[in-house]
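Provided herewith is a single structure, encoded as structure tokens, for subsequent inquiry.
Our next item is subunit A:
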Amino acid sequence: MLQIRLHGRGGQGAVTTAEMLSLSAFLEGHFAQAFPSFGSERTGAPVVAYARIDDQEVRTHEPIQEPDVVLVQDRTLLSVVDVFSGLSPKGYAIINTAEAPEQVVPELCKKLPKGHVLTVPATDFAIKAMKMNKPGAPMLASLAAATGVLKLESVQKSFQTRYPGKVGDANAEAAALSYNYLKEQMKEGK
Partner candidate 1 sequence: MLKKSFAVTLDPATSLENHTGSWRTNRPVNVFKLPPCNKQCPAGENIQQWLYYAAEGDYETAWRLLTEENPLPACMGRVCYHTCEGKCNRGFLDESVGINSVERFLGDYALEHKLAFKRPTRDTGKKVLIIGAGPAGLSAAYHLRRFGHTVHIVEQAKEAGGMMRYGIPVYRLPRNVLDAEIKRITDMGVTIETGRKIEDIEGEKKKGGYDAVILGLGATISSNVDIPRGDTNHILNALKVLGQIETTGDIKVARRVAVYGGGNTAVDVARSLRRFGAEPIIVYRRNRDKMRASAEEMDAALAEGVQVKWLSTITGAEKDKLKIEKMALDANGYPQPTGEFEELPADAVVLALGQNVDTAAIDKVQGLKFEKDALVVDETTLETTVKGIFAAGDCATRDRTVTHAIGMGKNAARAVNAYLKGSVYKKMPKHEDAKFEDMHPWYYSDAPKTVRPELEVARRTSTFDEVQHGLTEENAIFEARRCLSCGNCMECDNCYGVCPDNAIVKLGPGKGYEFNYDYCKGCGVCAQECPCGHIKMVPEKI
Partner candidate 2 sequence: MSTEQIEGSLGVAKAVALCHPGVVCAYPISPQTHIVENLGKFVKGGALKNCDYLNVESEFAAISVSIGSSAGGLRTYTATASQGLLFMTEGIYNASGLGLPIVMTVASRAIGGPINIWNDHSDSLSQRDSGWLQLFCESNQDALDTHIMAFKIAETVGLPVMVCMDGFVLTHAFERLELPTQEQVDAFLPEYEPREYLTPKDPVSLGSMVGPEAFTEVRFLQQRKMAKAVHVIESVTEEYRKITGHHSGGLLDCYKCDDADIKLIIMGSTVGTAKDEVDRMRKAGIKVGIISLKAFRPFPYEALRKAIGDTKLVVCVERAFSFGGRGIICPEVKRAMEGTSCEVKTAIAGLGGRAIFGTTINGIVKAALDGKFKDEMTWFDIDSRVLNSYTKDGEGVTFPEGPLSDSQLKASVN
Partner candidate 3 sequence: MLEKIKFYQTGSNTVGNRLLNPSMRAIQASVDRPNGLTSGHRACQGCGEALGARYAIDAAMRATGGQIMVVNATGCLEVFSTPYPESAWRLPWMHSLFGNAAAVGSGLAAAAQIRAQKAGETSVPRVIAQGGDGGTTDIGMGCLSGMFDRNDDVLYICYDNQAYMNTGVQRSSATPPSARTATTMPIGEKPGADWGKGKDVPLIAMAHGIPYVATATVADLRDLEAKVTKAMSFHGARYIQILVPCPLGWGLASNVTVTAARLAIETGFYPIFEAEYGKVTSVRKIRQKQPVTNFLKIQRRYAHLLKKNADPNTVARLQAMCDQNIRDFGLLEGTDPVAVPAAIQAYERAETI
């Protein structure tokens, strides 16, 4: 079972990202689960969402304390929330930023295996493709690129299923930008 924790701010679609994550996994024939940390937070406040992917029925409903992957949709959270709490020593962290991981989370880079801390300018891709700060699709695409647990096509299809038409296509485009960016980065071995 793969457990993913998403951190974001209200209004950025973290919960939707988790949902799309589970949908992408579902489309690939996995069992998946996504749920928000249920709060009464309003726009702008830090929010957390969870997702699980497994090859059998996901029965547990506990919040994820020891994630395999942490997705940070907004780097400004790094100084406010202990986003990497409980992160598996073999886990992954993907942060939405244009800066290099070593510059953003040097400590973490030391803890995790090489290449497990990634940064991606997801917001830039989102704004480029959608004119909106909804970094969910590029973030999931980067997860796909980084871990291979999902295919880019599944991520794209999940958004296109949920938002048929222009919005879905724009998300798919942003996802592709992010996916290709990260693949490129990984090729370069950065």
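Worth pointing out:
The definition used in the following text is that contacts are C-beta pairs under 8 Å (C-beta built on N, C-alpha and C of every residue); 3 or more make two chains touch, one makes a residue touch a chain; residues count from 1.
Candidates were picked such that all candidates are chains of the complex that A comes from, given by their letters.
What you see is a predicted model; the values in this text were computed from it and never measured.
Which member of 1, 2 or 3 touches subunit A in this complex comes down to candidate 2. On the side of subunit A, the complex with candidate 2 involves touching residues 18-19, 22-23, 25-27, 31-36, 38, 40, 57-63, 65.
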